[in-house]
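Every protein chain of the complex appears in place save one, which is left out.
The block that comes next holds subunit A.
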């Protein structure tokens, strides 16, 4: 039986011959599949802007982005915006992997410390031609716009900036007979006075746990900066200053005395603030929207003041948008980004996400009138500096990891604040020596 079956596939020379009909069918199938895949891919890719973000599902940013997407697609038939959601926890990883492997999205979102790294690695497309065509100059953007510039080329646009200010629950202060803090002493007094272990209430929320270095840095950097302390100044380590000592001494003391929620990550202490368990929290304007969504009673009672612990400049956290070099749809993506920069959409971003938009002077007057707490952020935005280490932003993640380890050792390992400043300084000097 076997011989008969195979007989038709044997050549006269006795060699095994490819079964022609079978091969033809398989070949056709394979060709058809390949063609279908190719067409499918090109159909999906042509005119489709792949915009992955962790913000698509957020009630604030997400609402803005969906509105912009719908309007853009309506006004640009044939171009679609693919709203790929990636969870925040894995977003930076995913972007790094996608871009490194040449499978880049069309829109890249990156924060201050990571953004410069992408530019240095020559992975981003200069936006100058598109900005010129839209009549936009670098001066039109908010600080730290310089982080997006290299050799005169602009590689990204600031999407949203979140300067850090102090959110205060006035009702909690009022109940304890306390006034809004005006200086470090007032601030300290409130932190101590409002700590009640029985009610589990706190005067201040501050990172006091072991975990992700970058997330912790975001939480303590505004406090440290307010004292006038900077880990880097003009590209040189500056962690052993008196201001840094004062900042770290305060930080260690509030954790040692259990005056801040110890062991609670931001996923825990932010809801605690929203629910009236914490009186003060240094955060960006996004926190107002979070509070409004979570507890209207607290929202009515919150006010914002600039951090006043020393003579330091406020810091801000900025997200940048860019087009990777290997993007398949550069023109369409540039069109989308230029639409986002239009005055209408800049104002809408403020209204829906309560953040400082990328272009200067774009905050609608009506919004400021109905949201007086936003004025603090509006003022701070003009003087705020990036939270990334000044002058060495491209090493931001390494530096933040080095600092984080020393801070944890201070908070939980019994190392003094003085020793910590010295250790951070020596670590940073040693690290920079490897980069020369």
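Everything that follows uses one rule, which is that a residue touches a chain if its C-beta (ideal position, glycine included) is under 8 Å from a C-beta of that chain, and two chains touch if they have at least 3 such contacts; residues count from 1.
The working rule: contacts and distances are computed from a predicted model.
Missing from the rendering is one chain, named in UniProt as "Multiple sugar transport system permease protein" (options: "Multiple sugar transport system permease protein", "Spore germination protein KC", "Cytochrome c oxidase subunit 1" or "Bifunctional protein PyrR"). Per the touch definition above, the residue from A:263, A:372 or A:391 contacting the chain not shown is A:263.
For the options A:339, A:378 or A:397, the residue in contact with the chain missing from this view is A:397.
Only one residue from A:130, A:187, A:209 or A:320 touches the chain missing from this view: A:209. The missing chain lies against subunit A, touching residues 2-4, 6-7, 9-10, 14-16, 92-93, 96, 99-100, 114, 117-118, 121-123, 197, 200, 208-214, 258, 261-264, 268, 397-398, 401, 405-406, 408-409, 411-413.
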